[in-house]
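For this view, one protein chain was removed and the others were kept in their places.
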Amino acid sequence: MIRHFVPASLEEALRIINKNNCYIMSGGTDLMVQKHVSTGLLPNFDRSVLYVMGLKELDYIKNESDGSVSIGATTRFVDIEKSELVPEIYKKVIREIASPNIRNMATMTGNIANASPAGDSIVPLVLNDAYVVLSSLNGERKVPVKDFVLGVRKTDRKNEEIITKIVLLPQNLKYFYRKVGSRKAESITKVSFLGAYRIENNIIKDFRVAFGSVSIKVVRNLEVENKYKNIKASELNIDEVIKDYSPLVTPITDQRSNKEYRHKVAMNLLRKFLEEIKGGQNE
Amino acid sequence: MLPKYNTSVKKVDNEEKMSGMAIFTGDIRMDDALFAIPVRSTISYGKILKINVPGLPKGYYFVSAKDIVKENVCNIIASDWPVFADKETHYKGETIGLIVGPDKKIAIDLATMVHAEYEEYEPVYEMKNSYVHKEFNKGNPGLFKNATKVFSESFETGYQEQIYLEPQGMLMWLEDKKIVIKASMQCPFYIKNAVVRTLGCKPEKVRVIQPAVGGAFGGKEHYPSLMAAQLATAIVKIKKPIKMIFDRKEDITFTTKRHPSKTEISAYMDKNDNIIGVKIHVGIDGGAYVGCSMVVLARALIACTNTYTFDNVAVTGDAYCTNKVPSAAFRGFGSPQSIYAMEMFINHLADFLHVKPLELRNKYLVKTGDITSTNGIFRDKIILKELMDKAMEMSDYKRKLEEYSKPGSYRGIGMSTFLHGCGFTGSGESTIINAQLRIKKDKNGIVTFYTSQVDFGQGNKTTLKRIVVDTLGIPEDHVIYDAPDTDETLSTGPTAASRTIIIVGGLAAKAAQHLKEIWKDGEEQEIVEPYVGPSYIKWDDDTMQGDAYPGYAWGVNIVEVSVDPITYEVTIEHCWSTYDVGHAIDERILIGQADGGLAQALGWAYLEKEVMENGVFKQKTLSDYVIPTMVDLPQMETAIIDNPFPYGAFGAKGAGELTFAGGAPAFCLAVEQAINRKIHKIPATPEYIMELIENGD
Partner (left out) sequence: MEIKFKLNGVETCVDVNPSMRLLDVIRDICHLTGTKEGCGEGECGACTVLVNDEPYNSCLTPIININNKEVITIEGFRETKAYRVIADAFAEMGGSQCGFCTPGMILASYAVLKKNPHPTEEEIRIALSGNLCRCTGYQAIVNAVLLASEKGIKL
């Protein structure tokens, strides 16, 4: 039987989900579309639903003693956008997600859990080694966002777990972000690119690259990144980097774009980013 | 600086629409209405062998071709579209029946359980089987053989979905043995006639009343007739109120769209590079049924030389039968497709001849008294040069054109000129439509007049009323003008073809003038004013010869863009427009048409991609079929130059469709300059622009 649970506390939610395989509904902006049937009819759920948006204890953004920032699971994009604790790169990405109305409703946790290849907020989370905390009656588990999203609508969440927070780690990086969508606002991403680096004394100390919407999950490759760390910025071989990433970017053709375009634009953005690194960044 | 509209009056429906009090079809409360859910064919082409209907609970019905009362024909011009697919189905999604019942969820579930058995035939998706062919000549195309140079190109345009914000919907019930219909519509009498025809009933047994309508753009010109014929069949069987309101996905997937097109043009030049003439073929994809495609084709062909006069012209055209959702009306009705092609062509031809495009355009630009492509005459004063000069001045066109031609600027500016023939083609207004307008006055001097014109946003409710008020010279609140109800009004024709102001407005002014002339205080008076067209209009529909339209409206668009060389995305930086619509009765309403038409045209030009694959549209939702948002469109500036037209009300011509005609070519010409490549198809998506930049044109 399909049941609808509205817990009064996290503890109650954990007890419910321990016994019931549930969809977890936060802002609803993905699930309500996916399960929509027709005007005037209830959404069509094939499993029970746990509604968490009322859990005020999960609505927070705070600094932790280790310098990290935790974002509770029911915190909406609009609140993250406004927060002084959240690094600018996340806000930049969020400002291009959907529309202002949707950002008033949707949560970042929901964006991760929805595990869409076009989920924009996943890209900076993966690039910045952010992790989620999953809670169950058995305790907590930390999983890097990079490992949490397994594929299209597939995550590492176990049936009895709830994502309770996202943890952002402090970074000292320069970013280059571009989202390319079907139009200038309210668009679903065709390809997105986020690059980051840190140069000290003309040496590339940190080098990171992530692509969104070009594979079943965000593309990030530590092996390639490590290859370009601790070299002189001026010696960065742009064509070589592009050659390394080219086979890792494996987009598809769908109703929104085609694989040739997605691949080409991904490589163009990568090139632009690499030129920026080379172009006399000094510190 | 915000605009000031000194010539405008308050729109009569402003307050109800802003306050949410306007009642649209879906807002009408009728708790006992049954839901009608279409059952659609799942194959593109084939014989329907059997329809297996599940056991239906009490109160649920399956309505299909078996229930047709008189004729299984939907009254849409060609009358080849059946109300319900019967022996054969010709496109995926064709209605083979309706499940009707009180619970929407149950009805939807039952509809998915209806299972038809088919014998499949090989479907045709390409434009190869013509079902309407037309051709005509001007001058002597035989001279083409003397040409020393020939330049040929072809251009393609894609589907476009209307995306009226309110999806299609209809409510039907019985009242005093009459069928009463409220629906989101453009043409009350089209709906009425469709019901009368399929039921074979007397016209007085059908009444159509217009509620508020949330946009139409041609999309509600014909499709509601099909819905009405289906629901009427159901209501005869079931005798209970029924409603059918589409969700957006159903609307995008199964209702009519703008015809995709392919236009081939050849220009023949003599040894001095003078154009001897042009040969043009326009092909449009009509889908599974002709419907109105022959008229769309006619309009596309008549407009194909656009704003240019060539002495010798050979025009041919075909509407092709494909196993796809039928194409039908959409703002411009075929002419934007051929105008797009000619505007691109004339610019490309200039490059071919090594002359400046503006020079070539000016050389062949139509002038008053020129012969039209169909051997009619451009009788009225043409001020196209003034429109161009004004638009170029507003946009600083010449300087920018020069500046952006430097390689690597990735900026461009493009200009289009265009025309729109207002009213029905040829003598259609006096031979087919025969509009009659009823106006009456009561003892207290309160005047009421009736039209079948629907205001779906264009503002005609305000403008038509104003025409009568100003003609009579009485206070506004002494004139009553309500939305159409076919029991009250005679047919003043459909709300289509940019005919509302030029034709019905003219008729209203005339009726009001007559009433004024015979006005007697304290008496009830009534006049029925018939439409009489200008006597000079002569048109032969078979040969496509003569004066195609009572009058022409003119325009110029200039679009400035920048292109991102990394992502191939285009940013529209600014748009400028100038129009000659005769006389603009209400400037604010006119600017609304100008901005809105251009916005839709720009969407068609680069954003709105609708692709058919195996008979199914790939973009089915508003997140996949994207229309411009507020940040996709730039500032728009428009100037209107007064040039009163002798036969329209207060000098007005049409405006609604005109404003759609020039956006796509102006946009594409700007992009061409920015990327230094030639464009031959729209939508010019970033994917296509990448191909052009990478591979050349």
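The first chain written gets the first letter, and so on, giving A and B; residue counts start at 1 in each chain.
In the analysis below, a residue touches a chain if its C-beta (ideal position, glycine included) is under 8 Å from a C-beta of that chain, and two chains touch if they have at least 3 such contacts.
From a predicted model like this one, the values you see are computed outputs, not experimental measurements.
Student: Can you work out which residue in B:Q600, B:Q619, B:N643 or B:T685 touches the chain that's missing from view?
Tutor: Considering the complete complex, B:Q600 is the one touching the chain left out.
Student: One chain is left out of this view; which of B:R588, B:K609, B:K653 or B:H680 touches it in the full complex?
Tutor: B:R588
Student: Per the definition of touch given earlier, which of B:I51, B:A85 or B:A212 contacts the omitted chain?
Tutor: Once the missing chain is taken into account, the touching residue is B:A212.
Student: I need the residue numbers on chain B that touch the omitted chain, in ascending order.
Tutor: On the side of chain B, residues 2-3, 5, 8, 10-11, 13-24, 26-27, 29, 162-167, 212-217, 247-249, 456-459, 588-589, 591-592, 594-600, 621-623, 627-631, 633, 635-636 touch the unshown chain.
Student: Go through chain A and note every residue touching the omitted chain.
Tutor: Residues touching the hidden chain, for chain A, are 4, 6, 25, 27-29, 32-33, 35-36, 39-40, 42-43, 45, 49, 51, 53-54, 78, 98-102, 104-105, 184-186.
Rule of thumb we're sticking to: only the chains that are shown with their structure count from here on.
Student: Based only on mean CA positions, could you tell me how far chain A sits from chain B in angstrom?
Tutor: That pair's centroid distance is 43 Å.
Student: Provide the residue numbers of chain A that touch chain B in the complex, in ascending order.
Tutor: Touch residues, chain A against chain B: 37-41, 178, 180, 182-188, 255-258, 260-261, 264-265, 268-269, 272.
Student: Flag every residue of chain B that touches chain A in the complex, lowest number first.
Tutor: Interface residues on the chain B side: 26, 104-105, 108, 245, 247, 566-569, 571, 607, 611, 618-619, 623-624, 626, 628-632, 686-687, 690, 694.
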